[in-house]
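With one protein chain withheld, the remaining protein chains of the complex are depicted in position.
This part shows chain A:
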């Protein structure tokens, strides 16, 4: 669709929303894929935060009129919560991760489709 009609409004938003769903459906617990990140040593808290914000602007239902936006945003949120626990901000590495005792729910929207 991006190739065929580049002028169609909102296409990047819709594609982003479906990408999120697709990534979540491929593997239930790979939160890195949901945020379109590559896991690795070099991945920092700020990288994740930046990517999370970028995706928020794309798929938040306020910004994205497609029906997939709501579910996609919830998936991003779950991924963010899960990754935040793994990559705490610099300087607070020793702090106990608050999300650890509350495992992020499995992608709900993917199951319902």
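Here is the rule we use: a contact is a pair of C-beta atoms (placed from the backbone, for glycine too) under 8 Å apart; a residue touches a chain by one contact, two chains touch by 3 or more; residues count from 1.
Here, contacts and distances are computed from a predicted model.
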- Query: UniProt name of the unshown chain, from "Heat shock 70 kDa protein 8", "TBC1 domain family member 23", "superoxide dismutase" or "Ras-related protein Rab-2A"?
  - Reply: "Heat shock 70 kDa protein 8"
- Query: Among A:43, A:56 or A:85, which one is in touch with the chain left out?
  - Reply: A:56
- Using the touch rule from the top, list residues of chain A that touch the missing partner. 6-13, 49, 53, 56-58, 60-63, 65, 69-70, 73-74, 77, 98, 105, 108
